[in-house]
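Encoded as structure tokens, here's the structure I'll be asking about.
The complex is shown incomplete by one protein chain, all other protein chains being positioned as in the whole.
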Amino acid sequence: MSTVATILGELTPAYWQSTLLRVLIIGILVPTGALILAIVFLFKVMAWMQSRLGPYEAGPKGLLQLVAEVGKWLQKEDLIPRGADRIVFKAAPFVILASTFVLYAAIPSGPDPAFAANVPTGVYFILAVSSLSVIGVLMAGWASSNKYALIGGIRAAGQLIAYELPMVLAAVGVVILARSLNLQDIVTAQAQFHVLGDFGIALPFIVVQLPLFVVFMAAVQAELTQAPFDMPIAESEIVAGYQIEYSGFRFLVFFLAEFATAFGFAAIVSTLFLGGWYLPIPGLADDLQSGWWYVLGPIILFTKVMIVSFIVFWVRFTYPRFREDQLQKFAWKWLIPISLAWITLTSVAVVVWQ
Amino acid sequence: MSSSETATDAAEGTEAEEAEAPPRDDRREAILARITEVLGDAVVGSHIRPGDDLWVRVDRDAWPDVHELASRRLGCTYFSFLSGLDWLPSPFGRDMDSQEDILTKGTEAKEPAPMASGYAGGDTRFQVFSRVNSPTEAYGITFKADLPDDDLSIRTLVPIFAGAQWHEREAREMFGFTFTGNPYPVNLYLPGAFEGYPLRKDFPLLSRRVKPWPGIVDVEPMPGQDSDEGEGEDG
Partner (left out) sequence: MTAVVPDAEQRAYVAAQAADARVNVEFESEGMTLNIGPQHPATHGTLRIVAKLDGEQVVSCEPVPGYMHRGYEKLTEVRTYPQINTLVNRLDWVGSFANEVPFILAAEKLMDVEAPPRAQHIRTILFEMSRLANIVLFLGDLGAQMGGVTAVFYGFRDREFVLNQIEAVTGGRFHPNFDRIGGIKDDLPKGWIAETKVAMQKVREFCDEVEDLLIGNEIFKMRARGVGVIPADVALSYGLSGANLRASGVDYDIRRDGGAPGLAYDKVDWKVITHVDGDCFARCWVRLQEVRESVKICEQLLDTIPAGPIMAKVPRIIKVPEGEAYAETENPLGIMGYYVASKGDLTPFRVKIRTPSFNNISVVPWVAKGVYVPDVITILASLYFILGDIDK
């Protein structure tokens, strides 16, 4: 394996080559493969929770369900309501999708240079980019010229903006511990986080940041507009809210964006709280530059993403939904005070013990 | 009015004749007595099925008053329903043994029976009837009121029982009654532009005008009569 590492280390690809590789991996391979596997896994697990079978027709054991879904949505009629603002209507799904894919660009899946962009202010960049989707939701809600869509869009605006704050605050605690906004630094900090003394095992930040982890997960749930925060898409009230007038390819984009954003946020959660692509494997625990991490890193990250998305969708299928005023109260009265308190605690602890 | 005494007298007379069979229903008799005591002449008819039910027919003008009495003083605070009765025998017969039966079996078209009202009497074709229950005493009263043919209107019960509003709307669109004072007399079931009053007997069952009913079965005669051919009634 070290020969591979040495070979890889001695490669000095031209800029266009590395860009092509990154586009191939980030833009095509990763989303496709991961989405297909992950979505089917999620569908099956959710179906098991609801005592039903889930997809099992498309492909062996239903593994190609996503391919079937894509095909189905692509061949549907492309409807645009008569009173709709055509340009805004058409652009809205892609705004959401764009913000999601930019999100993927900043998440490290292995030590340098195994990921697309080493953004120095990673956390800040990710949180800023993810809030671009609010614009897309509002565009969709307004341009649909449908009262249900409008209600959904406005609910979404209120909710998504309200829950930005808990998300940011929850990330601050991690940033304080890692002393850096760069996501790669955060992973390496967790790799060296021996907070319980020199046990030999580095601990992920979740151990000391559990309340912030919970707050962040709640905020993620709200940012994804998943139950219990799915007021904008409340299916039994406003029947898909801002997505109601979309059909065919555009709805497919919404559908994929929902799952892609879920996995993107799960990846962020894994990176910030669960240690990212790092796992204290005996033998490799200290050698962060080893070539093994190029292979194991993505796999470990993928597993953690699956675990976190499982939790997200588990909560989604269990809880009823909040009403918006209860939702706002929850954010302002519970999540924000808790995160502020814990940040203070963390800062004090960092100063005292270091 | 003499008709009230004749109606109750007739009921009591038959009961006296039947002597042993149905026991007198003291509780319902007492309720009827209280109503008659308060409303006097407005009670124009009544009927008691002992152990079962009480019918009271009142004058049209006393319609809200008797409900107020039932609600305030008799404890019948539960509003069950309100609707109409059209006592005209249907000129269309059963509508199933109309064309096809006459053609195939030669059944004679039935002569419609003369119009006759039901319990507690009645002088007109249309009657409004309602039912209130007492949640504490476990009984109910059915009230009826005659509506003269030329003026199918009666006062509304909405101030007394708020739930009467929907029932009055339905009775209005189905029979053509007017409930003066109903705050929102708009069609409930029927579309806005519907013409006619469906539950009246002279309004035909439209679906059978359009297409004969495929489920026509022949009627088996009563046991002991001549056996015509035919299957039994669908059971």
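Read from first to last, the chains carry the letters A and B; within each, the first residue is number 1.
Assume a residue touches a chain if its C-beta (ideal position, glycine included) is under 8 Å from a C-beta of that chain, and two chains touch if they have at least 3 such contacts.
Quick caveat: nothing in here was measured; it's all calculated off a predicted structure.
Peer 1: Quick one: which of A:L24, A:M49 or A:I281 touches the chain that's been left out?
Peer 2: Going through A:L24, A:M49 or A:I281 one by one, A:M49 is the residue touching the chain not shown.
Peer 1: Out of B:W55, B:F143 or B:F177, which touches the unshown chain?
Peer 2: Of these options, the touching residue for the absent chain is B:W55.
Peer 1: Touching the hidden chain in the full complex, which residues of subunit B are there? Just list them.
Peer 2: 49, 52-53, 55, 77-81, 83, 85-86, 89-90, 94-96, 113, 116, 118-119, 129, 131, 133, 135-136, 138-140, 142, 160-163, 165-167, 174, 187-191, 198-199, 201, 205, 207-208, 215, 219-220, 222-223, 232-235
Peer 1: Which parts of subunit A are in contact with the chain that was left out?
Peer 2: Spelled out for subunit A, the touching residues are 49-52, 147-148, 151, 155, 227-228, 230-231, 234-239, 317-326.
Just so we're on the same page, only the chains that are shown with their structure count from here on.
Peer 1: What whole-Å value do you get for the distance between subunit A and subunit B if each is reduced to the mean of its CA atoms?
Peer 2: Comparing mean C-alpha positions, subunit B is 67 Å from subunit A.
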